[in-house]
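Shown here: the complex without one of its protein chains, the others still in place.
Order of writing sets the chain letters: A and B. Residues in each chain are counted from 1.
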Amino acid sequence: MKYWVKKELKPPHGKVYIIEDRCKGCGFCIEFCPQQVLQESEEFNSRGYHPPKLVENDKKCIGCSFCSLVCPEFAIYIEKEEENED
Amino acid sequence: MEIEGEHHPLDEYLRADRIPHIWCPGCGLGTVLNGFLHALEETDIDLKNLAIVSGIGCTGRIAGYINVDSYHTTHGRAIPFATGLKLANPKLKVVVISGDGDLFAIGGNHFIHAARRNIDMTVICVNNYNYGMTGGQLGPTTPLESKTTTTPYGNIEHPFNLCHVAHASGAVYVARWTALHARRMKDSIKEALNKKGFSFVEIIASCPTTYGRRNKMPTGLDTMKYYKEKSVIKHGIEPEKADIEIGGEIIVGKFVDIEKPTFNEEVEKLIRRFHK
Partner (left out) sequence: MRIEFYNGNVASAEGAIHAGCKFFAGYPITPSTEIAEHMALRLPQVGGVFIQMEDELASMAAILGASWGGVKSMTATSGPGFSLMMENIGLGAMTETPCVIVNVQRGGPSTGMPTLVGQADVMQARWGSHGDYEIIALSPSSPQECFDMTIRAFNLAEEYRVPVIILMDESVAHMSEKVMIPDEKDIKLVERKKASVPPSEYLPYKADDFVPEMACAGEGYNVHVTGLTHDEKGYPQATSPEVQEKLVRRLCDKIRENEEKIRDIEEIEMEDAKIALVSFGISARSCKSAMKKARKDGYKVGIIRLKTIWPFPEKYFEEISEKVKKFIVVEINYGQIKLEVERMVGRKKVVLLPKMGGDIHKPEEIYGKIKEVHNGN
């Protein structure tokens, strides 16, 4: 598709915030992240659930906030980053 | 590394001192509450004039988590309570959020009559196919053949198609989504909130603890994957063609969006006759 683009577009980035102790480990955010940037943590939170954590390469979040919308526990949210820090 | 979050952007809309909520892991109710608050964030509604009314059941607890004037009423009677609230103070934006059993079994009569009168309110029904709080009994939307604690051999009752009921009763806005359609659900709720008259949004949501595990979907995630596999978006379809059957496709979308005078407008007209 590059020939359509005059200027190179950089995909948006998001910072993932997790309020670990609110998580009940339903896995919605992990399963339905379109970029698959989340995985289940091996650690327990204070209530005995496994909250999500980022996969190794955390650059992949595009800040779509679907995780934040689908989370039943208000335990995850995204802040969009203005510029890429390449 | 992910960052330790402290203050969720929606916390200002929540009674954050009551979070975590009582709902089970994998329950879709939190997602609906989340979608509702995101929708609210995108409207111009003055929170001071927003009132949430709910009935009894798991969904009935939703009112208690939203940091606005909120009323947790009796089983089935959220809509008439909300009717009184709205008619007494027309400035209020009144939203009823309750479950399928509360709104369509014990409260079914109130639903059809409020829709018929076109009372200016938004009704959001979280349909999880069963009575969750009492342990998973047959509800008015339980699909045929489903197992519940009171249909141990499979459900032999025909369920309601809630959107069809809403449409047939006169609702001016009717939409259905599943909890998986988080963004579209949010958009529909926003449209409903901005709509004048009786607007209705049905959200099909997981109940792993009492419905799912008896029906081969033991986790909320299983149910969400099922929604992903079975849902088909058909905007504008006649709601009567959107029945829900076990294993069949789940038709979602915006089905109805019409205009007609509301009860509140008619009342105001009547009062103006005496107060010119």
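By our rule, a residue touches a chain if its C-beta (ideal position, glycine included) is under 8 Å from a C-beta of that chain, and two chains touch if they have at least 3 such contacts.
Everything numeric in this text was worked out from a predicted model, so none of it was measured.
Q: Touched by the hidden chain, which of the shown chains?
A: Per the touch rule above, the missing chain touches B.
Q: Thinking of the whole complex, not just what is shown, which of B:72, B:183 or B:225 touches the missing chain?
A: Residue touching the absent chain, from the options given: B:72.
Q: Just the residue numbers, please: which parts of chain B touch the chain that's not shown?
A: Against the missing chain, chain B presents residues 15, 18, 48-49, 51, 53, 63-64, 67-77, 79-89, 91-92, 109-110, 113, 263, 267, 270-271, 273-275.
Methods note: only the chains that are shown with their structure count from here on.
Q: Write out the stretch or stretches of chain B touching chain A in their complex.
A: The touching residues are 1-6, 8-11, 14, 19-21, 23-31, 33-35, 38, 179-180, 182-183, 186, 219-221, 224-225.
Q: Within their complex, state which residues of chain A touch chain B.
A: Those in contact with chain B are residues 15-20, 22, 24-28, 31-32, 47, 49, 52-54, 58, 66, 68-77.
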